[in-house]
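Removed from the display is one protein chain of the complex; every other protein chain stays in position.
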């Protein structure tokens, strides 16, 4: 199997429409609510207000207050209520207003959502989705910019995804809602309106655990997910102009993640640069780097490179400096290429 | 500087006594409370009961109820109170009964303790220590066995340590209490009584950020911290019997960690195996592996190996199977040696 | 109609067994004998399991001795298999009285192959699908927000079930307790919250736990009624929990019941010797003298239906026999092997777990270097 064979963008989209990432989220929710009465949506200000980013605009009007509703200001009760609803047979979508505010719901996520299937021998399960905007680039300071996904990838029992295109946003959310496990669905907020793309009119899902090759190449594998993806593509473009052929991979799904596709790519290119915006120590890319060097050691012509967030709280004024940008990515690629 | 020059065990200990790890913790607390009136100690059942592991036995009697006291059953209030006390000038030691129960205090740790210095430009700071027993091997199931340290190493603003010997337990706790930053101090509970060793009678500290070479060797660097250390030493012993010379490194301090000593060792041996008991994905050892392959790529004769916990919740019946043990570590070393 | 927020715990039967208010008709001698049998069974279950623990055949046990009236009385207010229950780790007597088979409870405590939870949790963390007795987490109060959600789902589905959620006095200090209570109140969800106030959280007394006079008063913060009941008076527990459950069931929103009782034994085996450090023998003795089983026996005697020494001995022997049989049966199924570690983490087995499983298989079956 070559990488492109399962490339979702290759799916026929005769009647595609161009939408942005936040519209993709709204559409996915609406369509799933339409097809499954068990789907309910709640969180802080998701009702009349339509969410602080308007991801749920119009849904309360359309589906009624008993399916789309505001909650008290407590992430523990939002996540916990979702667990209880899921156990009792619903398919809840719980919105956490910002990923930075998952903290108060942390124990519900790690002790209840992640473990109830395991600890009960499958007698009770929590199929549910926690949606939350994450990542930087919006001048929000450290409580509206963080990328906490690594905490959740380190928590067995949870699945973790982060789309970077409208197509994936819609398809992954639908797949998550139709699955049987708790899924943390991170929405890269700086791409809400910036990421535009086609989605088919027909129903489709993007299976969890499959990466997408955004650009094929032979000299270096450039791997990322979420908000940094446009910068990866920009960097690859710049390098292409210099005659360097970069393969760009969007992981899309972190747990489970697509080891096969990543390893196949690195075995081909011999070089890998991993990009994320979370702080470096104990971040998810550490696992990807580890597996690459473990499984493709003999193919590597340079150390696996990383561009990540700094190990500091996310700053306010230096919002843009903190983030990996195309230039920093290019520099990391050049370093790997010149090794 | 060679590794052994700063080896703390090399310090003269003319009047050393042999104690176990939990006694080392108790002694460190008592001595620091003696020398500094600002030190107070609290948590669930630390007072009359002396803590569920008896780490604080006798301290309330000795220092009075206003310096050693039980709190309501709420980790958020325990951590939060410590932050407030620290801001107001005390040096609180907050005990969380099990590391598995840090969850309810998570937001206090990441939003308050970790960030108050940064966000206030140093106007307000939280020098404090959170002590908590962690790790498996006590047939405690997944709420008395977990190793959540990676979450905290991924949180800038926190320092994170985990001793494996009485000497380090005492010295690190004292250093943490005399420092100006919030420190998460993990106590490997299965070593509480199992780890015995000498401590000097005089006052000393173990500086945060320095690893200890437990055994010198030339064929492979075996690196761990906390509860797994006796297994590393056992594995090294077994390999020595086969003529393999293993260098055993105890990180002791995770943030900051001792890159220099680790890299020096790997540059010498060309092989590294990292051992921890936390789930694999996004664990702290991913960062160590990443740095080794990044900084010592040309020295490596085999991929960096890892023995870690499985990416499952911590089981009950399979308590011992879940943990890395000496055999599994030996196997990983053999794999690296035979690469 | 039963009043919330009474200054004193509601009581039907005095400690000497005389009714302090007329007993409703449903408490026939047969019903009372049956309650007595369940309470005695629970007490002996504790005794037997502590023996097992001493023998090293299990590793953890949290007795409910002294709290039987609360748990059995509550069980009788639940429509088993219809209502849903989010219990806490001290609720095996609640489970027994709800009809969770003793075999299930014992299998879980022993972590054998007969354990429907598959030996994954430490002893005393039960789950019983048939009875909608939801899997217990050690993390104190973490069941409260899910219980609120469970009740919200019931309201959404328009079913006439309710959700019962139990917890200790210590649990009420946790943030999650508050979050769940407030959510249930705001959603007017059909949830019955029951505090088994045994006055201690390990070594922390209720006085150190909170400055509020009582637990039930905290219901005011959530706009729900708070009932205060003598948790050692099984008639009172049944009357108050039954009434509150009916109110909840009929759409009046959630309610909180505080059952005032006492843990006469140790917190858990881990605590067995420590007790003397934090509470006096006199305090324990005073509560032993208010034993709920004795009280019911006194009532039965007062009503002319005494429990004879022989009845008692026979019931005890019967429980011992049953426990012994179930222990042997459970142990005979053996302990699950390493394979169970990778099941039920997810509904499927993702690649990384498949690889880890293969690794462990090789190791455990000797297929490694």
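By letter and in written order, the chains are A, B and C; residue numbering begins at 1 in each of them.
The rule is simple: a residue touches a chain if its C-beta (ideal position, glycine included) is under 8 Å from a C-beta of that chain, and two chains touch if they have at least 3 such contacts.
Bear in mind that the values here come from a model prediction, so they are computed numbers and not experimental data.
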Omitted chain: which shown chains does it touch? A, B, C
Of the candidates C:3, C:18, C:212 or C:333, the residue in contact with the absent chain is C:212
Which residue of C:106, C:186, C:259 or C:274 touches the chain not shown here: C:186
Residue among B:140, B:188 or B:209 touching the omitted chain: B:209
Identified contact with the non-displayed chain, of B:56, B:97, B:112 or B:282: B:112
Contact set of chain C toward the excluded chain (per top definition): 173-179, 182-183, 185-186, 188, 208-213, 217-218, 220-224, 253
Missing-partner contacts on chain B, residue numbers: 40, 66-67, 71-72, 74, 76-77, 79-90, 92, 104, 107-108, 111-112, 115-125, 127, 156-157, 159, 179-181, 209, 255-257, 259-260
Over the whole complex, note the residues of chain A touching the chain we left out. 44-45, 47-50, 52, 70-77, 100-101, 103-104, 139-144, 280-281, 310-313, 315-318, 321-322, 327-328, 331, 334-335, 338
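As a convention for this text, only the chains that are shown with their structure count from here on.
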Quick check for the class: compute each chain's Cα centroid; which one is farthest from the centroid of chain C? A
Can you check how far apart chain A and chain C are, centre to centre, with Cα atoms defining each centre and the answer in Å? 40
Rounded to a whole Å, what is the gap between the Cα centroids of chain A and chain B? 32
Provide the list of chain B residues touching at least two other chains, using ranges where the numbers run on. 103-104, 142-143, 280-281, 310-313
Could you tell me which residues belong to chain C and also touch two or more other chains? 120-121, 125, 137, 139, 175-176, 345, 352
